[in-house]
Every structure is written in structure tokens, then in C-alpha cells.
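What follows is a short report on a single structure.
Omission of a single protein chain aside, the complex is shown with its protein chains in their original locations.
== chain A ==
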Amino acid sequence: MTTEQLHDVRLHVNGSVHEVQVPARRLLSDALRHDCGLTGTHVGCEHGVCGACTVLVDGAPMRSCLMLAVSAVDAEITTVEGLTEDDGSLSPVQQAFSDCHGLQCGFCTPGFLTTITAGLRETPDPTEDEAREMIAGNLCRCTGYQNIVKSVLRAAEIEHERSDA
């Protein structure tokens, strides 16, 4: 067997640079988890359906299981670990999930948090319908979604409270 060629890839994740050596077939999700040690990004289906692996690529939510690490070189990536405030406290969306019981087992949660963080930038005052639309591409097997919808609405409130303070 020939050994597989490795590529030197410089990933920009949560404001830090990670120099990793990976085969071309390494998915971004696996590179984040195994090569960068950032295991907050979860992997469910690996075909784009469940949303657990969603990260922000230049601010826009994308499926890290459908990107190759070698193809992510020019991008600024934000994972769930990068959502906390500079002082380490919870971000508005994280705080809202805690307040509203928006998670149970937590497997889906990183994907929801990244997706909603970007969604609220685009729609800072979502209606309940808009909140549902925002999370329509993410699956959760535990919560029944009601508390996740509440968390979206609560996160919008917290964002406003914090920016007024």
C-alpha cells in the first residue's frame, strides 16, 4: 500500500491558527475534532442532514461534514468553542439555551448554537415563525423543539439587554 499524501493546511479557527497535516479526504468536521482538538463540533450523519456539525465559515453557517479541511484554507472558522464572550461567559444564545432548557443530551446543541448565532445577526427580532424557520435545517431527537424555539426568542432578548447595558 502506498502511503497517502498529506497536505499542510493552515486553518483559522476561533481567532487562532492551527497548522495541521491531513490527507485530502479529511473532512473539516474531523479536522476540527481530531487535528485541532476542538470536540465541540459534533458529527451525526455526515451527509448534511442533521446539522450537528454546523460551524460558521466567514460568519455563515455551513456543514463541516460536507467541507474538506484542505478546502477551508482561506476561511475564518467559528466553532461552538468560539461563541463564548471574551471573558469566557456564555454568549446570549448559549445563555438562552441554559435558561430555557433548550437542550437535553446536548448532541445537537453545537449546531443549533452556531446556526442561531448567525441567524440572529440577520434577523435580530425574529417572530416565532422566523425562529422556527431559522432552525428548520437542524435535527434534535430529545427536546421536541419547543424549548429551542423559546431559546431563539430569549436569545434575541438577551442580545438586546446586553447591548442596552
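Please note the rule applied: contacts are C-beta pairs under 8 Å (C-beta built on N, C-alpha and C of every residue); 3 or more make two chains touch, one makes a residue touch a chain; residues count from 1.
One rule holds in what follows: contacts and distances are computed from a predicted model.
Unshown chain, UniProt name, "Pentapeptide MXKDX repeat protein", "FAD binding domain-containing protein", "DNA ligase (ATP)" or "Acetyl-CoA acetyltransferase"?
From the listed options "Pentapeptide MXKDX repeat protein", "FAD binding domain-containing protein", "DNA ligase (ATP)" or "Acetyl-CoA acetyltransferase", the omitted chain resolves to "FAD binding domain-containing protein".
In the whole complex, not just what's shown, which of A:Leu11, A:Val70, A:Cys108 or A:Ala131 touches the removed chain?
A:Val70
Write down which of A:Val13, A:Leu27, A:Ile77 or A:Ala131 is the residue touching the left-out chain.
A:Leu27
Identify the residue among A:Thr41, A:Gln95 or A:Thr115 that touches the chain left out of the display.
A:Thr115
Hey, which chain A residues sit against the chain that's not shown?
These residues of chain A touch the chain that is not shown: 4-5, 7, 23-25, 27, 30, 46-48, 51, 54, 57, 60-63, 65-68, 70-71, 73-74, 115, 136-137.
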